[in-house]
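The structure is given below, and queries will be raised subsequently.
One protein chain is absent from this view; the other protein chains keep their places.
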Amino acid sequence: MVGRSVITLDDLSIAQIRELLDKAQYIDTHRTQVAHTCEGRVLATLFYEPSTRTRLSFETAMLRLGGKVIGFAGAQLASVTKGESIADTLKTVSNYVDVVAIRHPKEGAALVAADAASVPVINAGDGGHMHPTQTLADLATLRSRFGRVNDLTIGLCGDLTFGRTVHSLIETLCRFGDVRFVLISPKELRTPQYVLNRINATDSCSYVEVSDLSEVIGDLDALYMTRVQKERFFNEDDYLRLRDTYILDEAKLAKAKPDMAVLHPLPRVNEIAKEVDDDPRAAYFEQVRNGMLMRMALESSVLGDELPGFAAYENKEVAA
Amino acid sequence: MVGRSVITLDDLSIAQIRELLDKAQYIDTHRTQVAHTCEGRVLATLFYEPSTRTRLSFETAMLRLGGKVIGFAGAQLASVTKGESIADTLKTVSNYVDVVAIRHPKEGAALVAADAASVPVINAGDGGHMHPTQTLADLATLRSRFGRVNDLTIGLCGDLTFGRTVHSLIETLCRFGDVRFVLISPKELRTPQYVLNRINATDSCSYVEVSDLSEVIGDLDALYMTRVQKERFFNEDDYLRLRDTYILDEAKLAKAKPDMAVLHPLPRVNEIAKEVDDDPRAAYFEQVRNGMLMRMALESSVLGDELPGFAAYENKEVAA
Partner (left out) sequence: MVGRSVITLDDLSIAQIRELLDKAQYIDTHRTQVAHTCEGRVLATLFYEPSTRTRLSFETAMLRLGGKVIGFAGAQLASVTKGESIADTLKTVSNYVDVVAIRHPKEGAALVAADAASVPVINAGDGGHMHPTQTLADLATLRSRFGRVNDLTIGLCGDLTFGRTVHSLIETLCRFGDVRFVLISPKELRTPQYVLNRINATDSCSYVEVSDLSEVIGDLDALYMTRVQKERFFNEDDYLRLRDTYILDEAKLAKAKPDMAVLHPLPRVNEIAKEVDDDPRAAYFEQVRNGMLMRMALESSVLGDELPGFAAYENKEVAA
């Protein structure tokens, strides 16, 4: 991975993703040992649109590895865009830093950035595309809860038409294989055919489409919630009728397995009731931590900075 | 104090405030020794409204202790507020950092933040409430000038009705006791009754209310200036008549004790003439430094990071 940009998860092999998952787990339990891994390194966070949560995650990741951070976000970018192409900005910033995380409202901007830069570029979200580190956070959460990312029944609930997070997760899980998807949405917000085709193209994955969360919640190992936006519906009656079906609360959770994991990419509005936060099945704030850990794994990997003690630890794990 | 949030000064005992004052003094004279106290720590400055002076003070404090900083301020916050509660933001950020400084325009926001966070939260100002670290800076300045925060005659001058800084200082000094307050204001801007009641409730504090600074300046050990805003007056005539009475210049200072200390929470507009800056009695830029030192003391204390050499130094002080 050294020196490589990561614009989509297709830039990473399954073996590389597994290694990142191993590294994230190692980092979490060896915080002090890894605290100087990226000493002398500088990360640039180039956020052409504000996305504070993501920016803070990338920045903390580098700081916790001993590196430093420069950057801009949203309102400060006027002077950057003023007559300068993304390519020129990246050629400039390549002189300052060792790795870049870029967020941009336009699809394809991250790829343009990576082509121009002489340092690795990590896509922190560009328009229609999903940012790959969100999916890495999702995988790490499944892994930390179940010790694996396959041989699982995974429910995805809410807006499955426009929810790019869930498309990216499904596609990546299909690469790992052996996942049973339960696709839970109103008929207006069903999973697009190309995503279903992707599942069908695997030997080992399968799916069912349903519209009632309560009916299937008991079957699930993990439930990935997303927001159902009012403006997706043709009329308010449909929205009002369906809305509550896609809100997770303790009543619905009563029917779920005791070790089911609830995921959500955040921010949430009301699709998960606050009362769920204290339920041990709630994994969405863990997911935030896992996002930071996976960014630590990714940043150190593309920089070629080895995590002290990781090689020995990994060998021991494999031997065990 | 370890692991505790500080939302108001009532969260700290008098003994704890005294310890913070001792620590600030120690830090000031042992800058190099304390420069690694918070190594590996990360502070988040979550500023939902811009307050650059306060933000820079909190950030410098952490950097000077060897820690690191992430955060947002004002214009960058759009993405944070976008449908996310303060509680969720704090639950998220708790995964990234070891301590939070929060500034928010709404009263009570800091308390909500502290309840949601799993790391200590320091109130950097929330709406109607004062931020406790300003009062800590004021106390540290009295202490550095007089070696104590009581047995003093302290004038408070200007807008005593709406000036929350002075209310917070009075209330805290009442906890220490043995202070003579001289409350100097136009009749339109007198000290509220509940603050006067607070003074009366002590055994050892007293107050007088006057309207002429020149008349009493000779009696004061310290003079705390605040701004008199035009819009507080019913008519412009009153404002014009009174304004000059509440401007401190060298002419008025001529009647003051040679070691009187002039404090001001800053920023000032014109209530202290520039000529006063070079007078040795001007203590308001020292107050800025003391603010940073007290924030260093507070940040390290809530983190449980001991200042190297402080314990021995404190014992020696006590023995002396």
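Per-chain numbering from 1; labels A and B assigned in written order.
In this section, contacts are C-beta pairs under 8 Å (C-beta built on N, C-alpha and C of every residue); 3 or more make two chains touch, one makes a residue touch a chain.
From a predicted model like this one, the values you see are computed outputs, not experimental measurements.
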item: Residue among B:Ala35, B:Leu111, B:Leu196 or B:Leu242 touching the omitted chain; value: B:Ala35
item: Touching residue (missing chain; options A:Thr29, A:Asn95, A:Gln193 or A:Asn235); value: A:Asn95
item: Hidden partner chain, residues of chain B it touches; value: 32, 35, 50-53, 56-57, 59-60, 63-64, 69, 73-76, 266-269, 274, 277, 285, 288-289, 292
item: Interface with the unshown chain - residue positions in chain A; value: 40, 42, 44, 68, 70-72, 75-80, 82-84, 87-88, 91-97
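The rule is short, and it goes like this: only the chains that are shown with their structure count from here on.
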item: Distance between chain centroids, defined by C-alpha means - chain A, chain B (Å); value: 42
